[in-house]
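Heads up, one of the protein chains got dropped from this complex, but the rest are sitting where they should.
What follows is chain A.
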Amino acid sequence: MGRAPEPGDEFLMRDTTSHPPAYAPAYKTSVLRSPRNALISLQQSLSEVTGPVFRAEELGPLDNDLILNCAHPDQPHGLPIGERIVVHGYVRDQFGRPVRNALVEVWQANASGRYRHKKDQYIGALDPNFGGCGRTLTDADGHYVYRTIRPGPYPWRNRINDWRPAHIHYAISGDAWAQRLITQMYFEGDPLIASCPILQTVPSEEQIRGLVALQDPGAFVQLDSRAYRFDIVLRGQRATWFENRVQPLPAGDAR
């Protein structure tokens, strides 16, 4: 395939058929929050092929351990209640290359389906030992891992009896602004997956399957935690062979 891409190389066009449309009326909130005009497509410049760089020392030692990062383990009943799980996977680009040093941020409800958020009024109980957020950087292989409590499903006001499947929210910051992505991870076998209006905004079975984490017995911690595997694909970065490179020209050439 010729040379490998370098920082600053272009990214593949985003395939809009891989994503939900902005206007998806079964998810009612999208009706007034979706643009009516078509997006205007850009050829990428430095503004899109660069992005923020994060450093390991910005994160705390428990930032990827949601079981402990809000717990009081020195007290009786100091651990959060619920199913202990490890979630891990690889962040790659569309050509299968590992995305290194990507910031992976996650947030979720507790085992009751209750969020630690001042706007969540659901009757499901708060857990004094569970916060519900974490973050980590991928390693040299693009691998990430965190530990948490499996979230519960919860009701929401869309139709009056709509329930979200158990899910964990993800925000991923890769090599460039053009790769920025927010998504949600679901759990293999959850019967609510088939009826969720948010998940059903995704336009194909294949893409929905890509959001479902698989139980990973090989990564179970014996007598301690089960594990799930969830891989993420970000937009592919490609070396440019013939066209003008995006950047840069010598400074003196800038008009």
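In this section, contacts are C-beta pairs under 8 Å (C-beta built on N, C-alpha and C of every residue); 3 or more make two chains touch, one makes a residue touch a chain; residues count from 1.
Note that contacts and distances are computed from a predicted model.
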item: Chain excluded from display, named as in UniProt, from "Na(+)/H(+) antiporter subunit B", "Energy-coupling factor transport system ATP-binding protein", "Protocatechuate 3,4-dioxygenase, alpha chain" or "Methanol dehydrogenase (Cytochrome) large subunit apoprotein"; value: "Protocatechuate 3,4-dioxygenase, alpha chain"
item: Touch with the omitted chain, as defined above, among A:Ile67, A:Ala102 or A:Ala178; value: A:Ala178
item: Identified contact with the non-displayed chain, of A:Ile81, A:Val145, A:Leu192 or A:Val233; value: A:Val233
item: Residue ranges of chain A at the interface with the undisplayed chain; value: 6-9, 12, 14-16, 18-22, 24, 27, 29-37, 39-53, 58-60, 63, 69-70, 92, 94-96, 105-108, 115-120, 131-135, 169, 171, 175-178, 180-184, 198-199, 201-202, 204-208, 210-211, 232-236, 244, 246-251, 253-255
